[in-house]
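Of the protein chains in this complex, one is absent; all others appear in place.
After this line comes chain A, so read on.
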């Protein structure tokens, strides 16, 4: 998956690679900087110039944050040389403050709503509007080239303004965003003449009726990446075909489900240089009649010699699967998470995927399918197993058997997301020992409060083993029956954990206390339906300024308790969110708390009370 995909391996991964454009820009800037401020002016000026040239090469934002703390001079120079601005919470700092400090930004990476908003736990129109940022950037950043937004609200007008305000704009990536439609896309693509990347990932796109694909400007296009698999409306295929034909640099193309396999074929033969392909429907729109000639899809795939990432398969007909055999040996990423296939259908494919590093799949493949994965994919780094039936209390196609097999076969595993109906401590402990490189461990036992089905014990020991043995762990999501003991383990051993997700777990305030006191690197804590109350929160307050946010819904917090916290911590914004039909009572339904330099925001809707 692209590192900008909906769920990054580790969201704040500081090992991000710098885009090529940054390096080009850097060397140009270096030459420019030498020209200003001659050596005879001031010895300090020389040092600053040198520093400026050096800092251009520093891309990691964590390193940059450290650099800016050295002294005022370094702070200034770092601010001048930061070209990619990352804001993890759009309300932590105002657009004006950001543009005032960082004056030469070319790329903005902005995140809005907290993750639990994805699961309908937050009423709509909560906020996270892109508009104020857009307006604030137009003048200070005329050379803005790239915008990456996650969980933000973007309107059609915003898209039009974006393209109009920045003539050199090149890359737009919208992940889990909403508020815009095909009209906005049409205005954006028609005005954005230098566009290289347009990636719409798991965003909700409104159908305004506009044929936006036809709005790309005529003539040769600079497009390198076009991802629109989340757009749930038909597109003009002929226009798309023409667009692909005039985009020689196109490397990434992810189609939506309105592109049939026959149409896919036509696109693939135009673009054999593709490296990332989302196949769309992967079945014909109508059953081929007897007289029709079946296209040789296999040759189309074989022609794509550079293909390393495959996804799509929205309405897969397994008969067509053999078409992808020619590319399996080169694949590093395969997303079957919409493909309802069983183990038998998976085996002939997965047995060829020796180089696979990222694999997303549905639990329809069962434990047997996972065993096949374990047998072949020795290079696997990331596995996600999604449920075909996202319900509790049904039979489990995957279980501890699959997890055990993966842990034994894929020992280089770094990231796992596993939905299941049953899991044992033994299998989780096995994974903790077999896969020491784990950075992300997210296990979702779908039945709430489910104990180990073999021993009847809570799942404390399993998760305890994970935090104890996986020394690089930075992200953890827990589930199943868990007592405070599990949190004691997490607090004691999870010293690198930055993101923790808790649901239906714990016995008492002690659970939360352990975590807040123990996990010194904790940045993002999201908790739902767990018996943690005011006392627990108070005990860990000192830590909250280091956290990006804390989310607690359906816990034991009282309004008074939250009020006290708001008083004690002036730099925290304490939002109490209630749903529309709930009375204001003593218990706080949802608490969303985050550090901010700006104080309470002015765009909060009625159902949000900022204490």
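Assume contacts are C-beta pairs under 8 Å (C-beta built on N, C-alpha and C of every residue); 3 or more make two chains touch, one makes a residue touch a chain; residues count from 1.
Methods note: contacts and distances are computed from a predicted model.
Trainee: Leaving aside the chains on screen, match the unshown one to its UniProt name from "glutathione transferase", "GPI-anchor transamidase component GPAA1", "Auxin-responsive protein" or "Nuclear pore complex protein Nup85".
Mentor: "Auxin-responsive protein"
Trainee: With the full complex in mind, choose from A:163, A:401, A:503 or A:565 the residue touching the hidden chain.
Mentor: Within the whole complex, the residue contacting the unshown chain is A:503.
Trainee: Touching the hidden chain in the complete assembly: which of A:193, A:433, A:449 or A:495 does that?
Mentor: Selected residue, touching the omitted chain: A:449.
Trainee: Of A:214, A:434 or A:483, which one is in contact with the hidden chain?
Mentor: Answering carefully, the residue with contact to the hidden chain is A:483.
Trainee: For the full complex, which residue in A:102, A:116, A:212 or A:301 touches the chain that was left out?
Mentor: Within the whole complex, the residue contacting the unshown chain is A:116.
Trainee: Looking beyond the chains shown, say which of A:135, A:269, A:317 or A:568 touches the absent one.
Mentor: Considering all chains, including the one not shown, the answer is A:317.
Trainee: What is the set of chain A residues that contact the non-displayed chain in the whole complex?
Mentor: For chain A, the residues touching the absent chain are 116, 118-121, 123-124, 178, 202, 204, 207, 230, 232-233, 257, 283, 285-287, 314-317, 337-338, 340, 342, 362, 364, 386-396, 419, 421-422, 444, 446-451, 453, 456-458, 481, 483-484, 503-504, 507-510, 528-531, 533, 535, 554, 556, 558, 579-582, 587, 589.
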